[in-house]
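Each remark here refers to the structure printed beneath this line.
FYI, not all chains are in this one, though none of them got moved.
Per-chain residue numbering starts at 1, and chain names A, B and C are given in the order in which the chains are listed.
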Amino acid sequence: MTDKAYNPMTEPRYCGIPTFMRTPYTTDFKNLDIALVGVPYDGAVEARSGTRMGPRQIRDMSSMMRSIHHVTRINPYELCRVGDVGDVHFEQIFDVRASHKDITAFYQNLDEAGVTPISAGGDHSITLPIMRAIASKGPLGMVHIDAHTDCCDEEMNSKYSHGTPFRRAVEEGLLDPKRTIQIGIRGAANSDECWEFGAKHGIRIVYIEEFTKLGVEKVIEEARFIVGNGPTYISFDVDGIDPAFTPGTGTPEIGGLTTIEAQTLIRGLRGINLVGADVVEVSPPFDSSGNTALVAATIMYEILCIMAEAVDKKRKMNY
Amino acid sequence: MTDKAYNPMTEPRYCGIPTFMRTPYTTDFKNLDIALVGVPYDGAVEARSGTRMGPRQIRDMSSMMRSIHHVTRINPYELCRVGDVGDVHFEQIFDVRASHKDITAFYQNLDEAGVTPISAGGDHSITLPIMRAIASKGPLGMVHIDAHTDCCDEEMNSKYSHGTPFRRAVEEGLLDPKRTIQIGIRGAANSDECWEFGAKHGIRIVYIEEFTKLGVEKVIEEARFIVGNGPTYISFDVDGIDPAFTPGTGTPEIGGLTTIEAQTLIRGLRGINLVGADVVEVSPPFDSSGNTALVAATIMYEILCIMAEAVDKKRKMNY
Amino acid sequence: MTDKAYNPMTEPRYCGIPTFMRTPYTTDFKNLDIALVGVPYDGAVEARSGTRMGPRQIRDMSSMMRSIHHVTRINPYELCRVGDVGDVHFEQIFDVRASHKDITAFYQNLDEAGVTPISAGGDHSITLPIMRAIASKGPLGMVHIDAHTDCCDEEMNSKYSHGTPFRRAVEEGLLDPKRTIQIGIRGAANSDECWEFGAKHGIRIVYIEEFTKLGVEKVIEEARFIVGNGPTYISFDVDGIDPAFTPGTGTPEIGGLTTIEAQTLIRGLRGINLVGADVVEVSPPFDSSGNTALVAATIMYEILCIMAEAVDKKRKMNY
């Protein structure tokens, strides 16, 4: 995607074909450490649709990102080879299971090439097929930021909606509930099973009320303790954040995290054994300002910084 | 939905719970001649989604409608009993075929009760299952306003997308291609099969260029000749109209009909044997002004006027 | 409002405090021939409100206007002294009659000073109190562009809503129905009295269907014949134009005039005895693009050109 002659990162923000973070587009996984992936899929949404358009807008707004982090001074591009590998290709977009298979296949290729993915959704159902590819060596731990637990058994008579992925992941042995923490949970429900599943299986649920009371530092401490040193995934639903910041999402719940809290939370996970991450549920049609996509792009950048360190460290240990 | 004490039609336009045209909500089909139906379904769309939210916004904007038509002076509410029967209920919104079955079942109930439906979509795939219910006594004729023929064989490897309904309808014997006219067709395609199917089976395609050359009056004449006296359906995709008027749709094509032309076209069909109609592909998130829904509501009102006459006439003939 | 040192008309369009057409603000009526007036009033609206914010947005967009007309090459600023006299001041904005009195008083001052007004509304109820000031020497003729006749007897149990001004004006002897033409009329109604009043009193109603058939040139001819040489008012409701051009209005009706037709119509009235004009019903909250206000500002400019000629001619004749 980029000429030798110039550095896209230093171009005016509105220039060029928008790849994630203005990294080079590539389909050659061998030359990558970290892949930025688009998953334009919203076929499992029972509320307002539109997240199929998320990856494009996140790519566009991600041009606002630059290289050196102002707090940690990490420059992820100096630690790792980072590229945009494009979007998952879907054969049958109207069939949820077939689409989930396409996702799994795409990430298996990345996994085999030893590339760690950060994904941009798409609805939250995509995390399940991603985990099916990534958790090949055993169940993952997870730090999950969201308004909803996404642990329903069924939604609209389906086992594979965007409200069910983590129940399935636990059932399929992809996710270790005891190494899982859910942060920012809130909003009324028609049944309490979405909250009770986690309670029963050992998932730590930090409702927004407890989050506010504890403060972000204590929650970070607890999250680090829970996920420990095992392989860990970050799943970040933008509706975890308050819709004043991220209105562009399908099932907004008022009373959420601020962006400062969310950023602090991600930075607080520096050093964990990060094997994958996603930012999901960005629905551009519901945010005329584009701020939701800016938040998503910035969260991806924050994750990229700590992931680049983790990948770099692991590589060095392997030598 | 309405008190005896007051007439919703004369209330300020912003008052009350929005039913289509401010008609009474009812699920008792026996007391109805014409049913206004919402079909909030967009599970078969390969472009921008959002038409699942169409019926609600059309209901809201339809409060702008009143009773007496300024040209024909028809008052449909004096000729027929008209009501809003709510939305089709879906059991499995993530399964296209199951959803289509739910639609068919809903319209079979209406059909058995002798009620003629005007539907608000939803994506264009809904017309196929509606026809399965309505065309029980033989294939229908159709006046179809659209930018696209919707006669593809497959889209995204599916036979039942919003680009295929009329090919299926012909194949299933629901639609008589020789009594079908498609008006406003335009826009590039990746294969010419979408245009050739109709040509091969005798569908009359009036591309927008020919429409402009002939003028609306000649096209009306031809449409009336083609559908004749047999039972006829009107399917109105708002992308048949130019997106300056109807930006709120998933696959806009510039260079379409004006609203004056569209209204004249509908009025010109006065007297045909109208057995059903729909207005589809209104996607509210892509139109901040709401004009698309206003256009859709007005087209529904225009259709209601000529349908009320047709139903009234048929009823009188039966006596 | 302007320095001697520079010509606001040639400044970049986004500069300066926005007066109508970037003319000087003045409250000294003696030095004016034509006054541009804001009437920020929407207290008589039974549909969507917001026209109280019309004058400000029209002022803002009117900076797009320049001096020499591209067809007639009229430069109104060379023919007449034109200024922005600010907004009518209201003492009791929650009382329709009191507000109408404030309007009348303001225009009586202009009238006594021999200044001809072009007004920016506000809802259409404002034309009645304007006429009460201007028609002091006898009933006026009128060219009225609108989707609605605004000749209802009552609306929401009020005689003075934005749907009734011209019935009142005829009754009060301010408007000569035989010298009145209404152009662009359309849209359903709950009673036909709004159309029948004009028919009964000799108002010429050109429904949009007839307008389309006749063409703008024939309608101009007829309008000129009807208003003749007597003092004539132009009242321009932006909903006369199709809402694709002017979505920012309270009671949009699809299927209206194009802007080319509207501009041609105004230019066609060159030479009539123009004593006042208004452009009303601009409701900024319903048009995020601002195009409605741009249309309104341009129509004001078109009127200004022919009015400047008329005023200039009259002045010369008086010498």
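One rule holds in what follows: a contact is a pair of C-beta atoms (placed from the backbone, for glycine too) under 8 Å apart; a residue touches a chain by one contact, two chains touch by 3 or more.
Being a predicted model, the structure only gives us computed values, none of them experimental.
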| item | value |
| --- | --- |
| Oligomeric copy total, full assembly; chains in place: 3 | 6 |
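Assume only the chains that are shown with their structure count from here on.
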| item | value |
| --- | --- |
| Turn needed to bring chain A onto chain C - CA fit, degrees, nearest 5 | 180 |
| Intercentroid distance (Cα basis), chain C paired with chain B, Å | 38 |
| Separation of mean Cα positions, chain C and chain A [Å, integer] | 56 |
| Overlap residues in chain B, where contacts from two or more other chains coincide | 288 |
| Contact set on chain C toward chain B in their complex | 46-48, 156, 185-192, 195, 207-209, 212, 242-244, 247-248, 251-255, 286-288 |
| Chain B residues touching chain C - in the complex, by the definition given at the top | 9-10, 12-14, 64-71, 73, 242, 244-245, 258-260, 263-264, 288-291, 294-295, 298, 301 |
| Parts of chain B lying in touch with chain A, wherever the complex brings them together | 42-44, 46, 48-50, 52-53, 90-96, 156-158, 160-161, 285-286, 288 |
